[in-house]
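Subset of chains shown; positions unchanged.
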Amino acid sequence: MTDDPGRPVVILKPAPHGSRRIFTEAAFRALHERFTVVDLEADDSPEAFDRALPDAFAIVGQPDLPRERLARAPRLRALLNVEGNFYPNVDYETCYEQGVHVLGCGPAYAQAVAEYSLGLALDLARGISREDRAFRAGRERYVADGNGDAILLRNADVGLVGFGNLGRALRTVLTGFAPVIRVYDPWLPDGALREHGVVPAGLGEVLARSTFLFVLATVTDESRHLLDAEHLAMVPPGARIILVSRAPVVDHDALVAGVAEGRFLAAVDVWPDEPVPAGHPARGLEGMVLSAHRAGGIPAAFLEIGEMVLDDLTLMARGLPPARMQVAARELVGRYRNRPVDGPG
Amino acid sequence: MTDDPGRPVVILKPAPHGSRRIFTEAAFRALHERFTVVDLEADDSPEAFDRALPDAFAIVGQPDLPRERLARAPRLRALLNVEGNFYPNVDYETCYEQGVHVLGCGPAYAQAVAEYSLGLALDLARGISREDRAFRAGRERYVADGNGDAILLRNADVGLVGFGNLGRALRTVLTGFAPVIRVYDPWLPDGALREHGVVPAGLGEVLARSTFLFVLATVTDESRHLLDAEHLAMVPPGARIILVSRAPVVDHDALVAGVAEGRFLAAVDVWPDEPVPAGHPARGLEGMVLSAHRAGGIPAAFLEIGEMVLDDLTLMARGLPPARMQVAARELVGRYRNRPVDGPG
Amino acid sequence: MTDDPGRPVVILKPAPHGSRRIFTEAAFRALHERFTVVDLEADDSPEAFDRALPDAFAIVGQPDLPRERLARAPRLRALLNVEGNFYPNVDYETCYEQGVHVLGCGPAYAQAVAEYSLGLALDLARGISREDRAFRAGRERYVADGNGDAILLRNADVGLVGFGNLGRALRTVLTGFAPVIRVYDPWLPDGALREHGVVPAGLGEVLARSTFLFVLATVTDESRHLLDAEHLAMVPPGARIILVSRAPVVDHDALVAGVAEGRFLAAVDVWPDEPVPAGHPARGLEGMVLSAHRAGGIPAAFLEIGEMVLDDLTLMARGLPPARMQVAARELVGRYRNRPVDGPG
């Protein structure tokens, strides 16, 4: 074996991404220069993986890691999840016990999702896609005629359900609008929210006072259908609802009904069943902006994952803590109920 | 006559708006409490107008005011234009000689235009309306599949052609994106631009280096077709062009051609002929966001005009200078070539 | 005469500054290249001035300009005041009638004053100069011992009396502290203040609710001793008062008394009599930061004046309006009661 025995061993198994998607050429080259890379992208055999485990310093990806497998990886210092969700195929408790950093790539998507969310909100505020469609159909309305329900975001009442990476990134892109941002996040104390310049509030208050409501919460047993019909009835008439995190947080039937009845407008990026059935009623709603799970997965976000992976591997190899990926909280990593993005319904 | 002789006389002739559009009820009431209002909204006779002129302290609107008419208005202190453009039906030089403030309502539209421009830019960045259309047609592409050309605005190279009210408002809403903003504005020295945190640049540099190009210039003899085919050829491949100010600043045929050829994407709010002819090729372009002169004329902007009018009339009646409307520059007021928004093509 | 007859004539009489102070070498050279400069800096004879008037396009400085002199300057387009205050030695009404721009250099000082004001506020918040003195005297107190009255500026209640150039610049440097800023300015309507993200308030409310109170008002007949003993009694115990604009706005005896009694702390940059008498009681107050009219007059501000002068002369020579200096409001220019900075008490 010609590899430098001093270079730490990194197992590369970055599904669902190919390495090409998350690493620039320069990053991929740097990765190979700094580490002994065991590239299992194209090799799905458990044998190859098991063979690499005893020497592994880090694993890039999210392969099955039950307790017994982790037991065979005494040198493992980090598991770098590049998919965005933590699935139960890893024994996280054992990772923490063995001193393995469990790292997530959520921050890489945050900017993309925040910008997209703001784009959706401005579309709902001003009817951009609706009037574009009308224009193509020869029904465009000039100047004020199509602006009857147009509103400003400046100084508006904005509500956020959830304040993790996405919420913080969204708060930043909203800076120039000087909104009042009320946040409901049961995992964060009021003081933590105030440090970010947002107003802590109960879910009811966030719903009842938001002209723009962004749903950014992750899925847990507690947050499933958090926004049901009863809750959706609390938003002010004419509110704009932007759903970009996870479909199960909202009762979609109630959401579709509210838009159909003209009680509020909504932009929806995540759906209970993807692909969405052909005859789904949302496809014909004028008051909805339709989006096919597109908020985060853009080229810049994927490449950001690769940069983060390379940066944190490099830091850890120097004996320093990771600084770019998200350190998964031991208390939370087992509670997420997000499904794989590409998985079946 | 029952009116308080001490209250200044204000002639109200706010076409093309009705008073209802620009004044809230409270503002309209306050206007009548503080001033003797000669309401000519429904009275188009020159006689009524001429009768009111000798006592007039201010005129809200933009009626014909040649030199001889101004000569009959010795008490006139202000002409408050509520349409947004200065037309040559007023002898502005005489206004300045007589000490009449010429005020424009441009600032009232700036926030609406800025937010709309950002909305268009994010649509172009992420394909929001394009993919919404696809979704309705049952052709939606999930996750990364429709994101091939998606880009971030964060830290992007942004170019502005023109830096008046619109440019400043746009700069503010862009704050949270930390872009590099290059500005071409031949009416402003570099120092004035730097004070606003933007980078002064020549037109060629702005065009060649902007991933997002916002065209915000007003029309003068100099700026007509400022962006012709040759200039449009300078923008980087894949650039996003947002045209929200005045149609004549750009060669529309060249713009449409560039989008059709896939050299750049564009969002267009102003058109050489409005309404746009039925068979206009832009109506079928996938790479264009189509908008029917909708950027500024929203309810909140109209009501802002009324607030500004009331505030400035009140200040001037107290012997103070206006503080909210834009004081028209004597040097520029005669150079604008904008046409009435609702006028013929 | 060898001068290019096509170049506009600029009379240079920049007292109290020397040209060296306000112009960099490059700016001074550009001034001479673009204009026919009649340099009267060293020539105080009225004859020289009168000789230059008939051809003058602009005057840099503030020489005596009664009506009859202005009558002899038919080509005059601009009076560029480089001292910072408008004195009654100019017939401003005639300037406006003749279409002469009256321009002030206040904006050039605004940043310097804003930064200095914040420096004074932080000194008062944390006892920086007080504890530095103690340290030099061998009486320093470590860690928390000297911090008993130390407070944060972050999220603090900040009050501004006056919101002109200084107030706006101060608001900007305060951005990162996210304070609540209440403003009293009788010349500005609430809407104008809200546009700047500050809260309009009455004088009483500003005084009663401000932990940090910045006095930035200019002097008029109305604002003389605006802050008298009674008003000063309204500030909360332990407030920090920063006086940087004009001495006559505050009753200094009451201010000194309040500090002496420990009711509030204060930083004072302007004084009723300058130089301050040798035995002035303020010289011994521990709760006061003493400053000798130093807030604005720094090298960078002086050179900024020169840049502004050059920029605006250049614009006006091109037929464009000035864009950097402050266009003096006809209604206000005669109301200022500021005295020359270097004048007798």
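By written order: A, B and C. Residues from 1 in each chain.
Just so it is clear, a contact is a pair of C-beta atoms (placed from the backbone, for glycine too) under 8 Å apart; a residue touches a chain by one contact, two chains touch by 3 or more.
Nothing here was measured: the structure is a model prediction, and the numbers come from that model.
Novice: Tell me how many copies the full complex contains, given that 3 of them appear here.
Specialist: 4
Note that only the chains that are shown with their structure count from here on.
Novice: Between chain A and chain C, what is the separation of their C-alpha centroids in Å?
Specialist: 50
Novice: Which whole number of Å gives the spacing of the CA centres of chain B and chain C?
Specialist: The computed centroid separation for chain B versus chain C comes out at 33 Å.
Novice: Any idea how many Å lie between the Cα centroids of chain A and chain B?
Specialist: Each chain reduced to its C-alpha mean, chain A and chain B end up 37 Å apart.
Novice: Which of the residues in chain B end up touching chain A in this complex?
Specialist: Per the stated touch rule, the residues are 111-112, 115-116, 118-120, 122-123, 125-129, 131-133, 135-136, 138, 140-144, 146-148, 150-154, 172-177, 274-276, 278, 283-284, 289-294, 297-300, 302, 341-342.
Novice: In the complex formed with chain C, which residues of chain B make contact?
Specialist: For chain B paired with chain C, touching residues are 96-97, 99, 187-189, 191-192, 307-308, 311-312, 314-316, 319-321, 323-324, 327, 329-332.
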